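Other chains of the complex are left out, but the ones given are in their true place.
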Amino acid sequence: MEIINRLESEVRGYVRSFPKVFTHAKANWMTAEDGTKYLDFFGGAGALNYGHNDDVMKKALLEYIESDGVTHGMDMATDAKIQFLKTFEDVIMKPRSMEYKIQFTGPTGTNAVEAALKVARKVKGRDRVLFFTNGYHGMTLGALAVTGNAAKRAGAGVCLCHSTPMPFSGYFGKDRDTAEDLDMMLSNSSSGIEKPAAVILETVQGEGGINVAEIEWLQKIEKLCRKHDMLLIVDDIQAGVGRTGPFFSFEPAGISPDIITLSKSLSGYGTPLAITMIKPEYDIWEPGEHNGTFRGFNHAFVTAIAALEHYWKDDKLEKSVLRMSDRIKERVNGILAANPAFKAEVRGRGFFLGIDCEQAELADEIAAECFENHLICETAGPNDNVIKMMPPLISPDADIEHGLDILEKAIHTILDKHGLLNNAA
Amino acid sequence: MEIINRLESEVRGYVRSFPKVFTHAKANWMTAEDGTKYLDFFGGAGALNYGHNDDVMKKALLEYIESDGVTHGMDMATDAKIQFLKTFEDVIMKPRSMEYKIQFTGPTGTNAVEAALKVARKVKGRDRVLFFTNGYHGMTLGALAVTGNAAKRAGAGVCLCHSTPMPFSGYFGKDRDTAEDLDMMLSNSSSGIEKPAAVILETVQGEGGINVAEIEWLQKIEKLCRKHDMLLIVDDIQAGVGRTGPFFSFEPAGISPDIITLSKSLSGYGTPLAITMIKPEYDIWEPGEHNGTFRGFNHAFVTAIAALEHYWKDDKLEKSVLRMSDRIKERVNGILAANPAFKAEVRGRGFFLGIDCEQAELADEIAAECFENHLICETAGPNDNVIKMMPPLISPDADIEHGLDILEKAIHTILDKHGLLNNAA
Amino acid sequence: MEIINRLESEVRGYVRSFPKVFTHAKANWMTAEDGTKYLDFFGGAGALNYGHNDDVMKKALLEYIESDGVTHGMDMATDAKIQFLKTFEDVIMKPRSMEYKIQFTGPTGTNAVEAALKVARKVKGRDRVLFFTNGYHGMTLGALAVTGNAAKRAGAGVCLCHSTPMPFSGYFGKDRDTAEDLDMMLSNSSSGIEKPAAVILETVQGEGGINVAEIEWLQKIEKLCRKHDMLLIVDDIQAGVGRTGPFFSFEPAGISPDIITLSKSLSGYGTPLAITMIKPEYDIWEPGEHNGTFRGFNHAFVTAIAALEHYWKDDKLEKSVLRMSDRIKERVNGILAANPAFKAEVRGRGFFLGIDCEQAELADEIAAECFENHLICETAGPNDNVIKMMPPLISPDADIEHGLDILEKAIHTILDKHGLLNNAA
């Protein structure tokens, strides 16, 4: 660890929360240098929905490498890429009657978002994009401009323009319809908001603190996009690929985004991959107008093919996630109900869950206590006030229960420390 | 190929120049579906300096995957990452007496550039960055703002601010010292250029058309940075990792950049990786101020370790590149001398070479003719007027000569077609 | 008029609404070339609160010119300027216990606003400024960036950054407290709004359609400015100098703006003058940091001195305005009550009044009909949906009643034309 402290930039983050050297990982468990096994409620920040080193994908990847398949192909055609496109079309798009062109961007979420914003602005010939309070879309300047976090925005070192934040679903409480407010602002030609090219949103805000957009609100936003001639961009990088249950997080709303970004768990194995899905009528790119070196990392295509084939040809995974999600909420609600002084709330969809702590500092203490007890989970939200629960989707029920045991104990320990534990419970 | 044309975005590029489906690749050769073998003078756009699927790295990678080493680790500590840091320190930094902190950014060059620009602006508390005509640094908005290409800039869809282009080394011809001009502009408090935080440059501009900065010019720019209190950022993403001979392209100038970006061939195998090297005194990041999901793709660490160990512990590779570079220039100069009507010029350093064609359209025709004859090379420059020659550094001499044979024949064919061939030669 | 149509730019506006050549003007009357007299409910768009060519000011101005007093003094000291400062201090600031430094900017409102924004940003070292829906602050790029009107913003031809629009008092109806919403957005570190340097507002929005901020809302905004460390800028260019009754429009709210802009009627005679009032602790300008040629137009000082001396040493003018304002509202409310199909509403403070027409096109037709009958009044609001009533403050009661007679008749004529007149009334 010494060399990390000495040589790695101060910008490093998770290694501070999880100060262990990890060497091996399998499914929903990680193993440290000293042999200790950690239960994973973190899921690689959403990139490991199928857990670590899934055997199906691993086998496919080993075979591909062994055979000297093309590793790095830029955006030249390779059989792996063609197979990925076929599988994505057959397994994901066709059953959902979706028609989209696929853009392979540099293999990071932020790059997929930059491409989405560029093409939306090109389509509409306008520069303004609306985003939402507590939204998070990436760290490069285009994506950062539609991200809410003030500290991260300040890191830009330049002004972030051409974007306007609007209150997210439920931002001012359940009684206020922020979609209606937005409609009023957009309908008024003197509101100070230039006509936007697009709206970008997450259906469940991850970094923003597991804020769940209401289904009706999503539907209203889609209607607003049609009414005010704006493209609807759904950033499904963290919420997509089954994290909330269905492959796309917006499926329950029945909406049809004009542009969709995917990354993180798309490749399934932690192999970097990102795509921007664009409705055919909006795919007005010139060749090479947005490019990048690692757009054609074929290892990621290989693992993605295996993941799609294995997990998405039926609805078993989705159903299992939804079933166990209810169980988690139920248990956590029990813990919270027993400890009213905790003043916390559980929310989320699927395995994209959070416990919002009114006293923000408790969240970090509880997550740290969990790690002490070999459960990996992180915090999110504007003040790191939300304990994030994102187990791999394939976690066995028993492991989930085991994780919740650790979490419950950690909550008790920390509440006790602060004199907030309900001893009567 | 049908599915590519049908499903992949119009933005796709190389597949148009190289319209074949590739399935396998080894060293400096790629194999198409139909079994045809193509000689590689393209080098994965600089990401495959050691060729395709190098056996040393392949072995290390297979073993790592087989053993269920951590694949995706965000910026948690893993043994692979620690080993990478150790190797990079021992093999690269220590022998060159370099002291830098290493930031792992999202694994694309543009992300490393964004991080470099952010931290430079933070260090100096100013937003302006100088870049150079024909410079290329990436496609996300921060990096795009310091990229010269007008079509790519227009793709932003928003104004690109906080950056000012200045004439590169030799831009106005050999007699004009553009560094001196820059000094005069910066010394004048009414020049209209806000005091910059930093200067960003490539020592050899790749996408810009293989424009080579003079060594003295680089030294003058470094002095200007000291004089005017600006950070010097060298983007060595394409020119670094041996492409020009030495590991860093700026070594012959003896300069000491404040920030260095590396990506492309750093991992050696096409596995996505990017780092931003920052002098310790400028590593003023807050934890997590710039982050990203695939910062800790351990497969890339594993191949990078193998590459550094195998190729950079001695100067064999560098010497071989420099020796063969002279040979290529000699042969191409012979071809050009024999065909004065071609009006072309060869330039570059190491295996980072280009043939600048006064009649721009010839370049694309020659490159296409090469591909017809199973040699892969691309064009670059503001009007795609430069035939780029970037063979893997490990290409056997005989293959280089073979590639030059194909190139020579292609030049002859195209010149002949245009009535420009010197039949007397 | 031929030469106007032939030579004056297409940008000309009022000459289209009031297509007559005017030659003379006195008090609240203007005389056209053909001798026709027009009653003035327009007040020079707020610049003629004391009417045209007021005799007291006229005398002072003639004497000054006759004596060869300095006309153009840049920001050199002149006796006229010194006398203006003394009078402004004695008559306006001291009785109100106000302490401000006075900046003489270029003699246009937009210039005073630009100075206000610059110094606010300098004081706080931040670039963001909040403004409000339907706000209007000027046409130069700094002021335009805090102006709501979409067509005017589009005229910039560049993106307007560093400013964020927020809903004005009552924007979402009387039940919604937009000040509270703003507090929530500013208190959330992930709202996407960078911490602002300042808030700029009009207490009554003129161009935006005579929207009146509630007194409690103004007080809340002042508190928010203190809480969130922002400067409060009140743009009193149109609403100030008695237009709403008191000299400053914000006096009834008892707030203490950090910066105040004044222009239009400040000089009283239509002689160009603008000032930016800055609390002493925020007057951190460097000498000459914001300058301009006509900052020292002494004719304007001379008329301003006469106006302040004559009209503001007692409260007669204010009382008269408030009294007659009630009368106007009463009469207009009567007209509206008699014609429910008109669906219009009267609002405003003092002689800053408007009739908001649900059917926007009626407003322009009624104003045109008024002009036909020799009453000058204009329309405002996002869709030109508000008939603006801004008589000179010194208008005799009988003239006001006469103007209302013309207005009533015009309303009847237009309603009748549209089949909306209540014939029973």
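Letters A, B and C mark the chains in the order given here, with residues in each chain numbered from 1 onward.
The rule is simple: a residue touches a chain if its C-beta (ideal position, glycine included) is under 8 Å from a C-beta of that chain, and two chains touch if they have at least 3 such contacts.
Computed from a predicted structure; not experimentally measured.
Novice: For this file, in which 3 copies are placed, how many copies does the full complex count?
Specialist: Whole-complex copy count, per this file: 4.
Operating definition for what follows: only the chains that are shown with their structure count from here on.
Novice: Quick check: how many Å separate the C-alpha centres of chain A and chain B?
Specialist: Computed value for the inter-centroid distance: 31 Å.
Novice: Please compute the C-alpha centroid of chain A, do the same for chain C, then give the distance between them in whole Å.
Specialist: 49
Novice: Distance between chain B and chain C based on Cα centroids, please, to the nearest Å.
Specialist: That gives a centre separation of 58 Å.
Novice: Could you check chain C for residues that touch two or more other chains and list them?
Specialist: Correct list: 159.
Novice: Chain B touches which residues of chain A in the complex?
Specialist: Chain A residues touching chain B: 1, 3-4, 7-16, 18-26, 30, 33, 44-48, 52-53, 58, 61-62, 65-79, 81-82, 85-86, 89, 101-104, 106-111, 114-115, 117-118, 120-122, 127, 138-143, 145, 151-152, 155-159, 161-162, 197, 263-264, 269-272, 276, 278, 283-294, 297, 299.
Novice: Which of the residues in chain C come into contact with chain B in the complex?
Specialist: 158-159
Novice: Taking the touch rule as given, give the residues of chain C at its contact with chain A in the complex, in rising order.
Specialist: Touch residues, chain C against chain A: 127, 131-135, 146-151, 153-154, 159-165, 167, 171-172, 181, 184-185, 188-195, 208-209, 381-383.
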